[in-house]
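The structure under discussion appears below in the form of structure tokens.
Excluded from the complex is one protein chain; the other protein chains are retained at their positions.
Should a chain be cited, it is by its letter among A, B and C, assigned in written order, with residues numbered from 1 in that chain.
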Amino acid sequence: MTVAHQGLTGLLDTEALRKDFPILERTLHDGKKLVYLDNAATSQTPRQVIDVLSEYYEQHNANVHRGVHVLAEEATALYEGARDKVAEFINAPSRDEVIFTKNASESLNLVANMLGWADEPYRVDHETEIVITEMEHHSNIVPWQLLSQRTGAKLKWFGLTDDGRLDLSNIEEVITEKTKIVSFVLVSNILGTVNPVEAIVRRAQEVGALVLIDASQAAPHMPLDVQALQADFVAFTGHKMCGPTGIGVLWGRQELLEDLPPFLGGGEMIETVSMHSSTYAPAPHKFEAGTPPVAQAVGLGAAVDYLTSIGMDKIAQHEHAITEYAVRRLLEVPDLKIIGPSTAEERGAAISFTLGDIHPHDVGQVLDEQGIAVRVGHHCARPVCLRYGIPATTRASFYLYSTPGEIDTLVEGLEHVRNFFG
Amino acid sequence: MTVAHQGLTGLLDTEALRKDFPILERTLHDGKKLVYLDNAATSQTPRQVIDVLSEYYEQHNANVHRGVHVLAEEATALYEGARDKVAEFINAPSRDEVIFTKNASESLNLVANMLGWADEPYRVDHETEIVITEMEHHSNIVPWQLLSQRTGAKLKWFGLTDDGRLDLSNIEEVITEKTKIVSFVLVSNILGTVNPVEAIVRRAQEVGALVLIDASQAAPHMPLDVQALQADFVAFTGHKMCGPTGIGVLWGRQELLEDLPPFLGGGEMIETVSMHSSTYAPAPHKFEAGTPPVAQAVGLGAAVDYLTSIGMDKIAQHEHAITEYAVRRLLEVPDLKIIGPSTAEERGAAISFTLGDIHPHDVGQVLDEQGIAVRVGHHCARPVCLRYGIPATTRASFYLYSTPGEIDTLVEGLEHVRNFFG
Amino acid sequence: MYQDVILDHYKHPHGRGLRDGDAEVHHVNPTCGDEITLRVKYDGSRIEDVSYEGQGCSISQASASVLNELLVGKDLAEAQKIQGVFLELMQSKGRLEPDDAMEEILEDAVAFAGVSKYPARVKCALLSWMAWKDATAQALGADVEAEEAERKTA
Partner (left out) sequence: MYQDVILDHYKHPHGRGLRDGDAEVHHVNPTCGDEITLRVKYDGSRIEDVSYEGQGCSISQASASVLNELLVGKDLAEAQKIQGVFLELMQSKGRLEPDDAMEEILEDAVAFAGVSKYPARVKCALLSWMAWKDATAQALGADVEAEEAERKTA
């Protein structure tokens, strides 16, 4: 540890942890060590998860449910066991409230579609309103635009303050008696902002609107307690939390899942089918049509085990220390401007910035030549770029294996970028 | 090879092939060798696919598209490379016609929903009709029931003959000028029947209806040429063709994919997003919202490589020989009745049967005790059971690694079942 | 799992057939198509008859036969107790070794202990019991639930 890192507290033992992630050993461009700072896009996968995936296919693979043979029973036990693990991870009152999807986007679309086809009192139609925010990921914008187009419901949103926070000053005009659903991000993937859940939930409850929280950037990074959030639905995605691709989660309150109509139809989600009509299985199966992503759910279960073994509070602490250090160091870089909160308070471990008028694509490319992987562009949150009048940002985002040394490398890399285009 | 197997021609070298599948080495119930005859539910996964999955997570894992760093470029190249492989595998005119979904069920629901939201001339509404068949998998029934409920369109279907074939005698009344879409299974997962595509497609084209073919049980087992089929859409699923779970495919004709509206909204599927409106990326991305099942697509690509290296025609030959042998041997078992075609002609490698009045659950359980994995129940095709007045069937289904010896073990197992419950 | 007792009940079911009753229910196990139509007849709180017709596997058929043998003639409270113990056994995932006390209560039904190891089959074993509970609730109305709630808190 260099002098600059002294005083950083709450860091994890990354030297040990990093050994769990084979990809972090990779070198690029003639021997440059990989500095992976694109964790908000996807996290890397520990050996513990990769091994569970292989073991699933080598030992237990079968289609789940309905099988009376050993493999089918084992696969089912593993799949449903993963549901138990996820339920515990988010402190769900019941395992039956955990629906497996393919990614967070499907989870969000699922809610939008359920509400579009629902009966009263949930039904979204031309007399009702939908509320989102200007800092949503496209996956929490487009489903509502589609729903609004299809039903005639009015789409409204909270704007942003100059320092990257939600502007809730007009909350009473935005969320009204007409609001059926308020859907917002817990931690922004572009700004890093952690949003004030309680204020929004309180207002939504006042008017009887449902609340959907997009926890895609929260579940990987901090303890998540769906009961404490008091939301009706919470969505997140496996590949950002040490899990495999191809798996997402929607948690929903049991009564709602019972009342709301199914979305996709097919095998597994039915109770009984005739050519004339069908009845549906109880949740969560009602919302899981077809052969589910079995191995991926099992892999997500292993990821949850991995994260829990480290401790979500410890991970949050580590990332907070790293983020604090990163904010401090980045602000030392001339012409660098952070887009989003410029302190580490109430913010997650993703930091977007601009570097003078050097285009982010160029920043990212020159950093890549040094082995540093960051993301550039609008990060699927283009309205945020429009809001701040910029075409794109460069984003560095951290995770449990990120080190202060990697921040130093990033800062040196940015100096190089400045010189190169200067 | 025993005497009974002499004369079987066209068999693959299963002794060598089986070494590729680690799970086939497994023993169950105190040392009984696994005899896996549940391939219609899901296939086993060869080492070649498992290794590619591990390598993906160990070396190349990143979110696809939009990234300028090396890992993102590698992951994108692998993901899009898998699309090329699948396109070639099904002889698609263009790679952009291959959409990755999470399973066949999603593929089928995708088409149903596209048509529900489409403009003329594709739009399904209360003045139009949808045609399916009585032998469809629930995943090709329920989406159309939902669409019919939501739009008021009339759902019609072809019935079945006593020997498990489609009854097309009234094809002109079933498919009419009002028909917008005809969706049917190429190979039935319960009856094994291979359906006469040409006759149905010809009639559909006559009236200007679109054709969707559920090739879930065909893609794994025979050469599949979407151009020769002359369908508009073809759906299938990865886990039945040596691929991972969590990945499916929808192939669709390019003009249709251009004209039809998107289904799920979110990241990856957009061109540009503002809070007020969005435009969509061209197909296939328009239909791939959110982070796709990247590793799973790459795994499916490896599965396609594996199948191609053996040769789909050779696989079809092998399975035909196995099926012929199995039909012959099964019919020797007293009280055994095949549900579906009772010869190996125009049939796939799944054989459903009843055994006197011993309930399939009991048949399956007692077979399992001998290490033999078959599936029992309605196989997600309950209308077929209703049609033949049976509660369920036992189904043995074969794949490229199935051997005549395994058929013998099955037949012996069934004798044991008869004695046990006799 | 196929104890002789189970096979016996399967091959020679007790009280099979539909007879006169106060309420009738029809239950289906959607995963395997097992079906049962079941009627209960009460004389006050005494179970006068449980009659049934159904199709299904040996486990579901034997279980209905055992139910008939065990419950007919019993008082509702006692029957509910038996049902509760049977449910506990079936949900034990093979981890519960029936002791003498349990055997006294469940009689032939202890033979189903082995079935509890097979999640796919537990539903078969419970089908008739769930149907009985449902039919009883219909026959006796709200009383049952009150009584059950009382039993739970007792």
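Criterion: a residue touches a chain if its C-beta (ideal position, glycine included) is under 8 Å from a C-beta of that chain, and two chains touch if they have at least 3 such contacts.
These numbers were taken from a predicted model, which means no experiment stands behind them.
Though it is not drawn, the left-out chain touches A, B in the full complex. Taking the complete complex into account, B:Glu271 is the one of B:Glu271, B:Glu332 or B:Glu346 that touches the chain left out. Residue A:Val366 is the one among A:Val366, A:Ala396 or A:Leu414 that touches the chain not shown. The missing chain, though absent from the display, is touched by one residue of A:His60, A:His137, A:Lys286 or A:His378; that residue is A:His378. Residue-wise, the contact with the chain that is not shown comes from B:Thr76, picked out of B:Thr76, B:Thr323 or B:Thr409. The chain that is not drawn here is touched, among residues A:Gly208, A:Pro282, A:Pro334 or A:Pro391, by A:Pro391. In the full complex, subunit B contacts the hidden chain through residues 65-68, 72-73, 76-77, 270-272, 281.
For subunit A, the residues in touch with the chain missing from this view are 359-362, 365-366, 376-378, 382, 385, 391-392, 420-421.
Definition applied: only the chains that are shown with their structure count from here on.
We define each chain's centre as the mean of its Cα atoms; on that basis subunit B and subunit C are separated by 39 Å.
Multi-chain contact residues of subunit A (touching two or more other chains): 66-68, 72, 270, 272.
Touching two or more other chains at once are residues 31-32, 118, 120-121 of subunit C.
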